[in-house]
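Let me begin by handing over the structure; questions about it come next.
In this view, the complex is presented without one of its protein chains, the others remaining in place.
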Amino acid sequence: MTKLVSLKEAIARHVPDGSAVALGCALEPAIPFAAAHELIRQRKRDLRLIGPISDIAFDMLIGSGCVAEVHAAWVGNVSAGLAHCYRRAMEQGIPRRIIVRDHSNFTMALSLLAGALGAPYIATRTLLRSDIPRANGTFKEATSPWDGSKVLLIPPLVPDVTIIACQRADADGNAHQWGPWGVSQEAALAAKTVIVLADEVVDRAVIASDPNRTICPGIKVAAVVHVPGACHPSPLQGRYARDHEFFHEYHRATREAAGFERWIAEWVTGVPDHAAYLAKLGPRWTALRETGEPAAEARF
Amino acid sequence: MTKLVSLKEAIARHVPDGSAVALGCALEPAIPFAAAHELIRQRKRDLRLIGPISDIAFDMLIGSGCVAEVHAAWVGNVSAGLAHCYRRAMEQGIPRRIIVRDHSNFTMALSLLAGALGAPYIATRTLLRSDIPRANGTFKEATSPWDGSKVLLIPPLVPDVTIIACQRADADGNAHQWGPWGVSQEAALAAKTVIVLADEVVDRAVIASDPNRTICPGIKVAAVVHVPGACHPSPLQGRYARDHEFFHEYHRATREAAGFERWIAEWVTGVPDHAAYLAKLGPRWTALRETGEPAAEARF
Amino acid sequence: MDVSPGELMVAQAAREIADRDVVFVGMRLPLIAFVVAKRTHAPNAIGLFELGVVRDAPAPELLYTMGDTPNVRGAVWCARTVDLMGLLQQGAVDAGFIGGAEMDRHGNLNTTAIGADRAHPTVQLPGSGGGADIASLAKRLIVIMPHDKRRLRDKVDFITSPGDHVSVLITTLGVFRFVDGEAVLASYHPRSSVQVCAEHTGWPLRVAPNVSETASPSSEVRRIIRGYDPDGFWTRRGD
Partner (left out) sequence: MDVSPGELMVAQAAREIADRDVVFVGMRLPLIAFVVAKRTHAPNAIGLFELGVVRDAPAPELLYTMGDTPNVRGAVWCARTVDLMGLLQQGAVDAGFIGGAEMDRHGNLNTTAIGADRAHPTVQLPGSGGGADIASLAKRLIVIMPHDKRRLRDKVDFITSPGDHVSVLITTLGVFRFVDGEAVLASYHPRSSVQVCAEHTGWPLRVAPNVSETASPSSEVRRIIRGYDPDGFWTRRGD
């Protein structure tokens, strides 16, 4: 049974207002910006975002008023600096107040790992002297029953939906992703359901020829969407490079709320879909394409 | 700096008597039988074996008197039945008494995962009504501070040395393994040090062409050994099939202690090294060779 | 009609797999039951193998272990044990198969050791493998084992796999369902009977009011079984 649908349909059907949505879980690369844009176009509200770094994806969603809560280790613009919408929301409540659950990258990874394992909690020694646990509010301090030392217990995070972008997937949702995984696999396995944005939709036989590349099995996946270039301006290994200047332009353009609104109107709400977004990028998009170097042969 | 040494040297240098040794961690495939044989040839003593299934590898080591303690979920002969040496040791103390720390596959995986994570412990709901926790003796029952439910806390297992077999590795120990990983990666990352048995030793560039295939990074590895066919009679994906009949012959031959001794004299202590073992197998070995089907291309 | 107990058990086990079920398959007879189910009424069932393999189609040739190279070739996911056990602990696995050396009337299984003292067993068995996890965490548990008074015991020496989630016990003589946590004979195999089952059961047999003969495998199912295991390595063992 094919799970292939349009991005519009996938987001409309599987991301109701109020959903806990994990995205951008590979950290800097493979961020499904196309899905973030579609969430903005569909004016989703009260989302609870989950993701370690997210580069500017969370910032856009916050600025567009889609977000009630953020579980993150870092929200900013990796090569340019601070995230202006996140700042406005936290400092001035513009466009609305949001709740932040601070994490470090490790506690984010452990939370999603606990979710993926179905584990009640995982004990760690990170952050014992940090203020993050207090700000997060979901961890618990405890004493190890082995040596009496202080530990921090991390409970599971279970996204309602995890959105991942990958190089290729079959129509069942079996998804091949290569390059760094960050916390993507944990986020996908922990989630109640998964939306896969595939740069390429391939026959099942392509996936089955190399099952070690599968980051997420079809049994977890509700929708597969064919979206070439879904990660721009972030990179996708072997397909296209990061568009650094795009991040820097966004940083300059969104210093003020009005500038952010102009930027969104131009790049997100002003284009009907991701194909139109790529067409608008034009030769700038083409110039980012990479073909990479082939992996050494492996036979199964 | 190359870490390439002979198997004899690797075992002599990195597996002192009394070591906690993890091996056979991919479950049925990729069991480094060549290393088990070398441990027997070098008459290692008081080893503490760690591994979920191990097929007949643990049985041979137990029968040879190398073993003081076993941490395992299952010790037997997967396609033939019970493990005779394990039975003799447990039932009659022949050749010696051993201590068993019972596990399930999940608690074995969680123990090694906790080791790999450097985590003080991981909570689980498996085995709450099983007698295994009592028999294992290292887990602790606890109450979840979130919902008051009963949980089991699994502490880390840290092997002194994990021995893995893989399709290819470079001289630094960066190892590519494909096919099922079982608990191999956790066992390697948890260990104080790792010995890699590579079917093929390749240039670093081969590894770096596909870093997602790396199961274990060189920073964990003390020794890399070039041992073609290291897993016989277990299979290695894309290289050779399982020698089912060999397992069945072993089962029949080792029903009595004297039969086991004859078998070991013929197949292990009676051959100087693994190359001689393969030569002794002759055309039977050649007939197991597989070349597999190529994985679909991935470019980095 | 020449149907071996192994074939009967496989056919019954296959009926326990519903279409779209996510199933922890296990080795030996369950493996063939998965093949039968996939090729008949459950084409969309998904098989999980605890060493880290997920298949939406059975391996094309007979497997001796789940790690055989044909079981990896053509898998849709080659993962880590902990990934699949995680799905199990999440509650995402519908059913799992296990075998046992002994079982009590409440479905508790012993695959660890016979004898009162774990450190000095009378018979050392191989152990749990993933069985105890599947028993603890799968929604329903399907147990396959030989029918024998010394195996179906009033009390087992060691609870490897707790019986809470056992939905069915398929033996060489009949099929038990679990009612209020206790085994009740639901059907007896051809050439067996309630009487025969009672004689070979180590607890006072409870019998379902509507007990009947176990349905024999159809000729299609027999063809699938014999096509997959032509030498009867798993299905005609010990016959």
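In order of appearance the chains are A, B and C, and numbering begins at 1 in each one.
Methods note: a contact is a pair of C-beta atoms (placed from the backbone, for glycine too) under 8 Å apart; a residue touches a chain by one contact, two chains touch by 3 or more.
If you're wondering where the values come from, they're calculated on a predicted model, not measured in any experiment.
Considering the whole complex, the hidden chain is in touch with A, B.
When the missing chain is restored to the complex, the residue among A:R87, A:R204, A:R262 or A:R284 that touches it is A:R87. Interface note for the absent chain: among A:T124, A:N174, A:T214 or A:T254, the touching residue is A:T124. Considering A:P32, A:G63, A:G76 or A:G115, the position touching the chain not shown turns out to be A:G76 (whole complex).
Summary of contacts with the chain left out: across A:L157, A:V183, A:V271 or A:A298, the touching residue is A:V183.
Residue positions on subunit A in contact with the hidden chain: 26-30, 52-53, 55, 72-76, 78-79, 82-83, 86-87, 89-91, 99-100, 102-107, 109-110, 113, 124-132, 135, 178-183, 185-186, 234-235, 237-238, 241-242, 244, 247, 290, 292-293, in rising order.
Contacts to the hidden chain, counted on subunit B, fall at residues 1, 115-119, 170, 172, 174, 185, 189, 204, 207-208, 211-212, 214, 217-219, 300.
Quick note on the criterion: only the chains that are shown with their structure count from here on.
Chain-to-chain contact here is organised exhaustively, every possible pair of chains being in touch. The centroid of the Cα atoms in subunit A and the matching centroid in subunit B are 37 Å apart. Centre to centre, using the average C-alpha position, subunit A and subunit C are separated by 41 Å. Centre to centre, using the average C-alpha position, subunit B and subunit C are separated by 27 Å.
The multi-chain contact residues of subunit C, meaning those touching 2 or more other chains, are 53, 69, 72-73, 78-79, 82, 85, 88-89, 137.
Shared contact sites, meaning residues of subunit A that touch two or more other chains, fall at 117-119, 207, 212, 300.
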